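Below is one structure. I have some questions about it.
Of the protein chains in this complex, one is absent; all others appear in place.
As written, the chains take the letters A and B, and residue 1 is the first residue of each chain.
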Amino acid sequence: MMEWANLGAALAMALAMAIMLGRLFAGPSLYDRVLAANSFGTKTVLLLLIFSLLVGRADGVDIALLYALINFIATIAILKFFRYRSLEIALAQMSLRRAIDGDDD
Amino acid sequence: MIYGVSLSLVLALLWWVLSGYDKITLLAFGAVSVVIAMVLVLRMRILDRETVPFMRLHTLIPYYIWLGSEIAKANMAVVKASLKPEIDITPRLVRVPVKADSDLARCVFANSITLTPGTVTVEIEEDAFLVHALDASFTAPEGFAEMNLYSARATDGDAK
Partner (left out) sequence: MDILLLIRDFASIALMAVGVIFVLAGAIGVVRLPDFYTRMHAAGVTDTLGAEMIVLALMLQAGFTLLSAKLLLVGFILFLTSPTATHAVANAAHRAGLNPLLSRHQPPHPRDAESGEKP
């Protein structure tokens, strides 16, 4: 019984991911696409969790954990790149601030 | 000092939970990892009340439980609004005044607004947040004032 419930939930996650993919391709603005990608990632994490319990292998949970972290960082990195057109600007600002404060440890 | 000790304990617990090993050599690797992480944290000098909010857990946990009930209530409204056969919404952009002493209180308040479905913090200003609401029914100022009061009490205590 439990297996069928998990299988249904996994299929529902796949359906939600397909819908999100539609928004990802259709989204009129860049931010719609980023939002859809982030939401897609959350559903991927849930699908991985359900799947790893469905097949009885606990390794999937570790992968889901990593995916949740990478999904967040990827969203922030994409947004940062499209605002500054560069990923190095924060490091440059940081070193500038350190130079102004005058401590170099 | 207490921040360093509590952060080390939490990091050690995290390592143990994630690895699941209890052999002595592997636990020694975990100890080395914790020491390296602590050295990095001390070098970056980010060890303070805001990065290690474990001292306020006794007020933060009841606050997040209260917030959970608020989230559940607001969630139903958003699901109803987006599943109606004919979408009938009035989005609003409102400015919410913030009364908070510390950055931690502001952060928790902004996070709470975003966590509650139907309202998202769009911009953070000096003494106010710009909040986008899905419908005009989500923008009651009393609700925001109540959340602000509770979050400030949970993070800063009653020392006012």
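To be clear about the criterion, contacts are C-beta pairs under 8 Å (C-beta built on N, C-alpha and C of every residue); 3 or more make two chains touch, one makes a residue touch a chain.
Since this is a predicted model, take the numbers as computed values, not measurements.
Every shown chain touched by the omitted chain in the complete complex is listed here: A, B. One chain of the complex is left out; on chain A, the residues touching it are 1-2, 5-6, 8-9, 12-13, 15-16, 19-20, 22-23, 29, 31-32, 34-36, 38-39, 42-43, 45-46, 49-50, 53, 58, 61-62, 64-65, 68-69, 71-72, 75-76, 79, 82-83. Across the interface with the omitted chain, chain B contributes residues 14, 17-18, 20, 71-72, 75, 78-79, 81-83, 86-93, 110-111, 114-115, 117-124, 130, 132, 134.
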